[in-house]
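I'd like to ask you about the structure that follows.
Missing here is one protein chain; the remaining ones are kept as they sit in the complex.
Coming up: chain A.
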């Protein structure tokens, strides 16, 4: 029921987003354009200019929502999110390095490839650090360390940027955006996003039992080591590859699972697919919202999600503190 509602919302928002812009189109015109009927200009606007943006919003939202829910379930920690493990930060670092060295201008594929490579590297480091006698606390600590390191190196690149325009490029990229992307960008990240999401969804049913703690979950036949590997890998693939294309977009992975948890009876398993859809809804909605004010310069998506996310997060902290009293 909830998933159906989220899917419907997603479809409506997609139509809205496709129709919205300098040449406003009605829902009918959008659908006609999508199906390849109607005026040529409409088809081009809908399918080539606006559709990549919508599809990218889906991919980013699905990845962040699913990873957030999976990591919160796995780590039994409501604060967990893809950013926590340093996967986003490492992917950002990879992209920033190509901007710093001017490689991004040589070939448009270099930046996303470097970002994905760094996300993968971070995953391998996480795996190595947490393999022997690992537990979830080790994983969190390793993630925080990795995240700080990647953040520091990114700052260093900014710090030492040879000229202001490079620094400007880096900053803009770090803010995160899904505008002005083409289907080339989508084809680049799509296989990894799909693979990552499949791994995460595969893990969903095992997450419920983790509510009982790691010991009882293993006694119910759940292989914790394998679960941990699959979820780290799934998050790295999906989030790393979308960060590679869009830049860092924060707070979605943290906020969405919290928004939806009560509607699935607080069970981490069913929360995962719902949270994936909810992430897509939130990113798409934020992307429409940031285009509403007619100021000429639209704010970056990463900034808008953080603007929505941070106050919500504070409210959440305040509420949980009240629950404790």
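Here, contacts are C-beta pairs under 8 Å (C-beta built on N, C-alpha and C of every residue); 3 or more make two chains touch, one makes a residue touch a chain; residues count from 1.
Throughout what follows, contacts and distances are computed from a predicted model.
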item: Name of the absent chain as recorded in UniProt (options "ATP-binding cassette domain-containing protein", "Imidazolonepropionase-like amidohydrolase", "Protocatechuate 3,4-dioxygenase alpha subunit" or "Fe-S cluster assembly ATPase SufC"); value: "ATP-binding cassette domain-containing protein"
item: Residue in contact with the excluded chain [from A:81, A:166, A:185 or A:208]; value: A:208
item: Among A:3, A:43 or A:218, the residue in touch with the chain that has been omitted; value: A:218
item: Positions on chain A contacted by the hidden chain, ascending; value: 76, 202, 204-206, 208-213, 215-216, 218-223, 261, 265-270
